[in-house]
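All protein chains but one are shown at their positions in the complex.
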Amino acid sequence: MHHDYLDRFSRLDSPVHRVPAWLKLACALSLLLITILIPMSRAALFGVLAALLIAIAVASRLPLLSLAGRLLMLEPFVLGVALLSLFQPGGGAIFLRLVARGSLCLFTVLLLSSTTPFSEILTVFRKLRVPAILITMLALMYRYIFVLVDEAERMSRARASRTFRRDRSHMWRARGDVIGRLFVRSTERAERIYAAMCARGWKT
Amino acid sequence: MNAFEVSGLSFRYADRDGALSDVSFTVEEGECLGVIGPNGAGKSTLLMHLNGLLPEKPGDRSPIRVFGEPIRDDNLDRVRREVGLLFQNPDDQIFCPTVFEDVAFGPKQFGSSGGDLRGIVDRALAQVGLVGYGNRSPHHLSHGEKRRVSIAGLLACAPRVLLLDEPTSDLDPRGRRELKALLRDLPITKVIASHDLEMIVELCPRVLILDEGRLVREGPTLELLNDEALMLIHGLERPHVLQHPHAHDRPHG
Partner (left out) sequence: MHIPDGFLDTKTAAVTMGLAAAGVGWAAHSVRKTLPPRKVPLLGVTAAFIFAAQMLNFPIAGGTSGHLLGGMLAAVLLGPSAGVLVLASVLIIQCLLFADGGLLALGANIFNMGIVGTAGAYGIYWLVRRRAKGLQGQLMAAAFASWCAVVIASTSCAAQLALSGTVRWGIAFPAMAGVHMLIGVGEAIITTLVLATIAATRPDLLREEARAAGAPRYRGVIVYGLLIAIGLALLISPFASPWPDGLERVAGKLDFMGKAALHPLVRAPLPDYVIPGIGSPVVATALAGAIGTIVMFVFAVILARVVTRRTMAGDRESAAVR
């Protein structure tokens, strides 16, 4: 996973980026709610919403091709669940509308995350009185996701380069081993982080 | 005044190997002291004692005096503010989601806030040559940049001493040059534990040699590091810069 995947465009400058985070979150939630509340019979309104979202995307000066690519990559999430709706009378139409609704919602959240740095979202959470322990966990998790994903990748590759048997059971055991060792390393890393926090005066 | 007075420091980890045995030395204020030795000698353990991280409960008979006062439970705060510790792995040290928040962490713990805090962070980042990096996410930075952010985080606390654990490890030649220049220009007391003997020769007039938890020698860097036999006995070697001195490499300039 490439390091700039997260937060890739959230620090650009545009009218949308400059909107305060809490407002963007509120608008995103409202848009999602509206999208859900549009009855299947008024599908034309989906088009209006789509236009609105595209307008926001343009205003936010986000690279549209990249955005579209990301959206396309996320579609399988929507398609997968929507597929189940096909198995009923009138399924085809329901399926299309579900896909449209799901895609609009995906687009909304994508716009939100691409124009709002994560630490600002955490600040909003803090104001909303989300439990402090959860906010600390989210901050730490955000910081260390890539470190650990990279570590897991390196451990897997190292393991694979020493493995000559390619049968499934061996691969499963190897992966299980990597995950287990990754956890052990994570506990050691957590101890070092605790030491680093204390060294800078962390008050508990 | 002496920055540190250590008399008879001994320590054993409860759950791992490694120990310190009867270590005694002093560090003058303003000096740059090198700590060298093979892996497992106890260099990191020693540094962690100097800023009160170890032992976990200092008790009231600490063998370490920091600027004249022994380390106790009730002055740990002051010790940690005055003595900054740079960890070997910057990924462990930078634990906040953005550079600004991380550099601000220390000063915030010690009571700064608002406009003051902003000023402190900006000055610290400027000192390490990372102006404008406040909004960046740590996982986007290069290794050298992460090192410098870690140092900024320590400088923001306005310490009187910097303890550095392998500061040039994992750095490319440019990163190493920049770090050495940065350290050379910092006027505060420094204790540098490192395998980078060339850097020790350049920055530290005096060294301690640790081996298996014991302080085996202390003295002028040039004298000790030129002693080939001594170096080899303790798992080190005479640095090339002393074997083939270059005109532009001036030791501790």
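Labels for the chains are A and B, by order of writing; each one numbers its residues from 1.
Criterion: a residue touches a chain if its C-beta (ideal position, glycine included) is under 8 Å from a C-beta of that chain, and two chains touch if they have at least 3 such contacts.
These figures come from a predicted structure and were not determined experimentally.
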Displayed partners of the chain not shown (whole complex): A
Residue in contact with the excluded chain [from A:L29, A:A51 or A:A158]: A:L29
Given A:A50, A:L74 or A:L96, the one touching the chain that is not displayed: A:L74
Listed residues A:S66, A:T136 or A:T163, member touching the removed chain: A:T136
Contact footprint on chain A, counting only the chain that is left out: 1, 6-7, 28-29, 32-33, 35-37, 74, 77-78, 81-82, 84-85, 87-88, 98, 101-106, 108-110, 112-113, 118, 121, 131-134, 136-145, 147-149, 151-152, 156, 168, 171-173, 175-184, 186-187, 189-191, 193-194, 197, 204
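As a working rule, only the chains that are shown with their structure count from here on.
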Geometric centre distance via CA averages, chain B-chain A, whole Å: 38
Residues of chain A touching chain B in the complex: 3-4, 6-7, 11, 117-119, 122, 139-140, 142-144, 146-147, 189, 192-193, 195-203
Contacting residues of chain B [partner chain A, same complex]: 48, 51, 53, 77, 80-81, 84-85, 87, 89, 91-98, 101, 105-106, 109-110, 135, 137-140, 153-154, 157
